[in-house]
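Every protein chain of the complex appears in place save one, which is left out.
In order of appearance the chains are A, B and C, and numbering begins at 1 in each one.
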Amino acid sequence: MNGTPDLAFARKILAAQPFSALLGTRLVAFGDGEATLELDNREDLRQQYGYVHGGVLAYVAENAMAFAAGTASGNRPLTAGFTIDYVRPADGTSLLARARVVRAGRGLAVCRCDVVCVGPDGGETVCAVAQGTISFAPAAAAGRS
Amino acid sequence: MNGTPDLAFARKILAAQPFSALLGTRLVAFGDGEATLELDNREDLRQQYGYVHGGVLAYVAENAMAFAAGTASGNRPLTAGFTIDYVRPADGTSLLARARVVRAGRGLAVCRCDVVCVGPDGGETVCAVAQGTISFAPAAAAGRS
Amino acid sequence: MNGTPDLAFARKILAAQPFSALLGTRLVAFGDGEATLELDNREDLRQQYGYVHGGVLAYVAENAMAFAAGTASGNRPLTAGFTIDYVRPADGTSLLARARVVRAGRGLAVCRCDVVCVGPDGGETVCAVAQGTISFAPAAAAGRS
Partner (left out) sequence: MNGTPDLAFARKILAAQPFSALLGTRLVAFGDGEATLELDNREDLRQQYGYVHGGVLAYVAENAMAFAAGTASGNRPLTAGFTIDYVRPADGTSLLARARVVRAGRGLAVCRCDVVCVGPDGGETVCAVAQGTISFAPAAAAGRS
């Protein structure tokens, strides 16, 4: 493709991820090295103590960083790997994963992400922080999310 | 509780995770510093290219490492953080996440995990590798998966 | 000890690390969840292409995060683990590792760190970013840096 994708295009990519549809993820910001995903805190996303499962936080952080990287390249972002550290139990009414590019080169981008819980009153609390490496692949080679 | 949990107890923990029920995760091995989770490759677990979503691989690796740590302590394992690197697109008929404890102390355990794709013929291919730190919390303080 | 350490105390800790003396590391800021280490770019800290060795960047990031965590607790900070991503070749006249606490609990703290190169004109460029988990140990149990 020519140039970098816009929000409408990026939303089509997210809509084409059946797993993101299953979880109800929404792309609420996309551009200029940043992307934000949002997710309602549903009963079926929880672990045995009633908090959002750590795997959901990992999923949304990974996906947000791949989208953030996607703002910086016309090629397809594929996550090479990432790290997440959990800092508080995740509850509230929804989650936001705010990712931003630290540095994007031709072949790789490094991103950071904050995952925050949004309470019933709109208050935000950081529940996890992540850092990852996203590679850029030509269209034909893209296999990973 | 007294002593470390057994497979039957650990399966009850997994069954008490609504998110694991949503994804259809099964605990197929548990004991002696090791735990293996299994997951069918369903259409609704995929990303936009038809492979299993990287977030699913992260979820199952995280969960398997927490269970592996749980074999080593009577206290509740809570993942402090982990890293995952993706090495091949994930397809096939099912996924296995095989986690093992590298070292467990009183307060923390370090684990590694291989996530493998199982093909229709039973052949296995590593699609991601992970490493993580799990903390042990007394029953009253347990909030994270 | 009572309360959290101050800059003078923290400098004594750094001075008691023979490896930090070998590399010439200085503690230039310490307090309120933040710590900054500084290091001159010497010939003997380089790799085969003339840039600062990635191992030096990892060392200074790890150490800065442990000091940042140390601002938040009277107990001894021991790094449980960390991740570093390299984003640019490191040169210039000196390096700064600026670490800050994301969240500190009683037993663990999660920190982030930016490692920047300082050019001859004082200009700064980020060359690596890190994220790590530091555990707090009572005085008698402290073994790791």
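Definition applied: a residue touches a chain if its C-beta (ideal position, glycine included) is under 8 Å from a C-beta of that chain, and two chains touch if they have at least 3 such contacts.
This one's a predicted model, so the numbers in the text were calculated from it and none came from an experiment.
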| item | value |
| --- | --- |
| Touching the absent chain when the full complex is considered, from C:A35, C:A68 or C:I84 | C:I84 |
| Interface with the unshown chain - residue positions in chain A | 80-81, 83, 107-108, 110, 133, 135 |
| Where the missing chain touches chain B, by residue | 83, 85, 87-88, 102-103, 110, 112, 126, 129-133 |
| Interface with the undisplayed chain - residues on chain C | 13, 16-22, 43-49, 51, 53-56, 58-60, 62-63, 66, 78-86, 88-90, 142-145 |
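Basically, only the chains that are shown with their structure count from here on.
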| item | value |
| --- | --- |
| Rounded Å distance, chain A centre to chain B centre (Cα mean) | 21 |
| Multi-partner residues of chain A (at least 2 other chains) | 83, 85, 88 |
